[in-house]
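Apart from one protein chain that is not included, each protein chain of the complex appears where it belongs.
We call the chains A, B and C, going by the order they appear; numbering starts again at 1 in every chain.
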Amino acid sequence: MANAQTTSPLLDEAPAPNPPSIAKQLGLGFWLSVGFLLTIVFLAVFAPILPLEDPNKVAVGSKLEGPRAGLWFGADSTGRDVFSLTIWGARISLLVGFLAILIGFLVGGTLGILSGYFRGWFDKIVSFAFVTLLSFPALILAILITTLLGRTVFWISFSLGILAIAPVGRLARAQTLVFAERDFVTAARILGAKDSRIIVKELLPNVVIPMSALALLGMGIAIVAEGTLAFLGISVNGGLSWGKQILEAGSSVRNLQDGPHAALFPIGVVFLTVLCLNYAGDRIREVFDAKELAL
Amino acid sequence: MALLEVNELAVTFNTPKGPVYAVSDVSFAVDKGQALGIVGESGSGKSVTVKSLMGLLPRTAKIDGSAQYEDVDVFNMSKDRRKHFYGVDIAMVFQNPMTSLNPVKRIGEQLMEGMRFHRGLSRDAAKSRAIELLDLVRIPDPTKRLSQYPHELSGGMRQRVVIAMALANDPALLIADEPTTALDVTVQRDILDLLDSLRRELDMALILITHDLGVVRDRTDSIAVMYGGRVMETATTEEVFADTEHPYTQALQRAIPDMSMPRGTRLDPIPGSPPDLAITPVSCPFAPRCTFATDECRTSIPPLSAVPGSETHRYACFHPQGLVAAASTVGGEA
Amino acid sequence: MKFIATRIVQMVLVVLAVTLLAFGAMNFLGDPLFNILGPIANEDAGPEFAEVRAEARAEYHLDDPFIVRYGRWLGDMATGDFGRSFKNQTQVSTEISNRLPITLILMVYAQVLSVLISIPWALWTASRAYRLPDKVSTVVSFGMLGVPVFALVVLLFWLGAVRWEIFPTRYDDETIGARLYSMFLPALSLAIPLIATYQRLLRTDLISTLQEDFIAVARAKGLPQWRILFRHALRPSLFSMLTVFGIQTGALIGGSLVVESYFGIPGIGAAVIEAIIRDDFPVVLAVVVIITVIFVVVNFIVDLLYSFLDPRVRLDG
Partner (left out) sequence: MLATNRLRRLLAVLFAFALLAGACSGGDSSDSSETGTSDTAETDSDDSSEADDAPTEGADTSADGSDAVTAEDETVEVIEGGTIRIGLQTEAGSLNPTNTGLNRGPIMLATAVFDTLVVVDKDGQWHNNLSESWTPNDDFSSWDVTMREGIVFSDGATMDAAAVVKTIEAFLADPLTSLVFKPAFSPETPVELVDDMTFRLNASGPNAALPYYFAEQLGMIGSPAWLDARDENPELDQMPIGAGPYMIAERVQDQKTVLERNPNYWGEPGNLDTIEFYPISQDSTRTDQFLAGDLEIIHGTDAESILRLREEGDITRIEDNSGEEFMLLMNAQVPPFDDIRVREAATAAFPKAQYADFIDEGTALEADSLFSVDTPWNVPAIQQVDDQPELAGPLVASYCADVPDQCTDGKVNIEYQHDGPSLALDRIATLVGDAYSEFFNIEVQVIPNDQHINEVIFGQYQMATWRYHGFSDPDVDTAFFTCSTIGALSINWSRNCNEERDALIAQQRATEDFDERYAIWTQIQENLRDSFQYITVSHTNWMVSSSTSVGGVCDATAPDGAELPCQTRGVIWLPQLFLTN
């Protein structure tokens, strides 16, 4: 290591052979993650027409019956099909995760780009707003909003979306600051392009790529946040959700003794989903960061 | 009897792109209390050579050859011997005093920890020894320095501290790796003179590594010139300057800064750049830049040959300049 | 000093903004009168309650402009008066002072666990960077980041308390030992994501620190590996970790809601959940303010710590 300066300049001069395609650079793990995520999304979206047991049907199995053929994840404490519950739970968890990030990106992304582009007092105000939002204990803010506005998919996504605004906005602002100084933006400005045109045509495409990594990571966070709300008993009214499912199965010593599978299966699925989102996001960031450096 | 004797040292790095032959077939020796200068451009392998001796190379480095320090086989030391070898028998001064002091630790702490670890000195004993050392390297107001952080000292001061650290356990051999390169020109000389006088005062052997042949001229007993990971020429200092054999050494001589030159003048004496060590060596490494190179130089590696009549002077060149000149003079006379 | 002054002004502004948001949300999104009176806030409750409703409006100054009410509430709070709980008329400050220490213990416990585990782990992996144990560690810590706290609590409870029966299934505050013992699983649930975060950051920073010259100098001094790692490499590598230490405090607060609710630990996390479910405003607001203050102050302390970690950083620089 200490001799890196001795050897590395020599090594780096070897001209890189054809750079591998982006798909290759992302690696096998990335595509496995995407595959898992797509499978979950597919199952969730098509749950109503897939040959699944009705997740609300009780006494499909006996109380906390273990996994068996036809009841792959076993039954929960009211005899419901845990597999079916997990798939249906994905619907709300993924939907909320997606909507929250959408809201965060629309609001935070816009504010961040505008403040990074125009600077001045607007930037100051927006930056302070971001700092304030970040200083707010996030989960408590979400709980407050949800309790006050109502436990519907929209309001829960909205409250989690608010949490996403500051981090998304900060990144968008930082990226805008970087690109606003670049020649192509200056050139466009000299040519007399309108601000709106510069932002949409020149800045947006460049800001979006690093943000896509954040979107995946953010979805993971939003899914966890929704699960947390559900676990605390304050997510979507009457809806099925991973957090609620895990709470139901995991909050009684006796249930955990008699049928840990009812908790462990959804835990495993949440874990894999978040892991895959994190991993895919990380890979995108690494690959595009490297590209960014090469520019 | 040499204090340190290095024989046919070779260091190879295994990298994903294949092996890199950083050092090949390097031999030299230092006697007790003597000073050896290792001279070469960056990339010549001089730093890798001493780092291998200091055990500072990464695990990816493959070391061949031997290094004998008194009765110790440096590359195959027992664990117990190793525990109190570096920093006690051999110590080292690094190139950049700005980065070789830990920025978050006080000077005193950094000075004292070596002696406390190796000699088990008490805090008080270590402290008075540290003051003594700072005094030795001519740092004014040593007591105050102990509680200062590195960033509060100038570059020259820091290098003195680094030297003091190295001297903490009275090493028999001090290796100084380009100790002045990173310093302001005005203090370079002070540091070099300090090293020289310390060596004499403490009767300590010194290996002084530099790219500047001028630096070693008055301060060493012998010199090894390295290029492309190989020793090009080795001799007593006197011999090198009196009877330069290798064209590379000649080039280095021409590059010795002249005090009359304006400050900041860049010396770029040798056209071309150092060789790619990733290629299996089959030729004289200096051949591409050598004005005297012949086909022979490009197809085979010149062995280290002795200058007739000298036990100490050896060179690796098919066209030894001193001998050729002598021969032509002789021939001319004949 | 100028730096400290600027940060303090910023802290105060943030706290003001947060309180304004919270108080505003409570008042505009909720129905304060209902939250105060419950069932009889309803006009349908009949004329016999009309007087009570009027009294409540007067008592809580509900007819004053929002900004006046906000100012009053803020002023009361500055003097330590958080009002009375709607639930049982006790002073909120009493409830908070009973519960806050428990939450703080839990959070400190979690941080201590994470630091104690992540630092040796990071040192171990960084000194073996890119070799097999390091690669395995990287996968493990990445996995640890993926487990949400609500899944972790169930998992750890199942393993530690139900299956292996090593830890108690309940919070026990009889003795300090019993408290720490029964808080182990809760603290570990909070700590696991932290451990992974710290390990990853610290490892990266350590790897670059280990390439510094002063590490080579320390090696040349003949110091043993552990001493180089702990005494030389660690401290200059703590910056990223320290930065997130502040941010993670926020995550920890969020996590403590889940952990306290699940394990039945009577801290403010559990209190705020109960209060929100009951619409007990004074408690909710008090907890929000306290948590925000803790969060902001921790981040401020983190900034101050930078100068300790690196004497080159000048606070007034």
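Here is the rule we use: a contact is a pair of C-beta atoms (placed from the backbone, for glycine too) under 8 Å apart; a residue touches a chain by one contact, two chains touch by 3 or more.
Quick caveat, the model's predicted, so the values are computed rather than measured.
Trainee: Touched by the hidden chain, which of the shown chains?
Mentor: Counted over the whole complex, the chain not pictured touches A, C.
Trainee: Looking at C:L29, C:V108, C:V140 or C:I277, which makes contact with the chain not pictured?
Mentor: Once the missing chain is taken into account, the touching residue is C:I277.
Trainee: Touching the absent chain: which residues on subunit C qualify?
Mentor: Interface residues of subunit C facing the absent chain: 34, 36-40, 42, 44-46, 48-49, 52, 55-56, 58-59, 84, 86-90, 95, 98, 168-172, 174, 264, 266, 277-279.
Trainee: Considering the whole complex, not just the chains shown, which residues of subunit A touch the missing one?
Mentor: Answer for subunit A: residues 56-59, 63, 77-80, 147, 151, 232-234, 237-238, 244, 247-248, 251-254 touch the chain left out.
We take it that only the chains that are shown with their structure count from here on.
Trainee: Compare the CA centroid of subunit A with every other chain's and tell me the farthest one.
Mentor: Between subunit A and every other chain, the largest centroid distance is to B.
Trainee: Would you mind pulling out the distance in Å between where the CA atoms of subunit A average out and where those of subunit C do?
Mentor: Taking the mean C-alpha position of each chain, the two centres sit 22 Å apart.
Trainee: Where the centres are mean C-alpha positions, what is the separation of subunit A from subunit B, in Å?
Mentor: 55
Trainee: Which positions in subunit A touch two or more other chains at once?
Mentor: Where subunit A meets two or more other chains at a single residue, that happens at 1-2.
Trainee: In subunit B, which residues are in touch with two or more of the other chains?
Mentor: Counting only residues that touch two or more other chains, subunit B contributes 51, 56.
Trainee: Can you check the complex and tell me which residues of subunit A touch subunit C?
Mentor: Going by the criterion above, the answer is residues 1-2, 4, 128, 131-132, 134-140, 143-145, 147-149, 220, 224, 227-228, 231-234, 243, 246-247, 249-251, 253, 256-257, 260, 263-264, 267, 270-272, 274-275, 278-279.
Trainee: Which residues, counting only subunit C, touch subunit A once they are in their complex?
Mentor: Listed in rising order, the residues are 10, 13-15, 17-18, 21-22, 25-26, 29-30, 142-143, 145-151, 153-155, 157-158, 161-163, 169, 210-211, 213, 216, 250-251, 253-254, 257-258, 261-262, 272-273, 276-277, 279, 284, 287-288, 291-292, 295-296.
Trainee: Can you list the subunit C residues touching subunit B in their complex?
Mentor: My answer: residues 212-214, 216-224, 227, 231-232, 235-236, 309-312.
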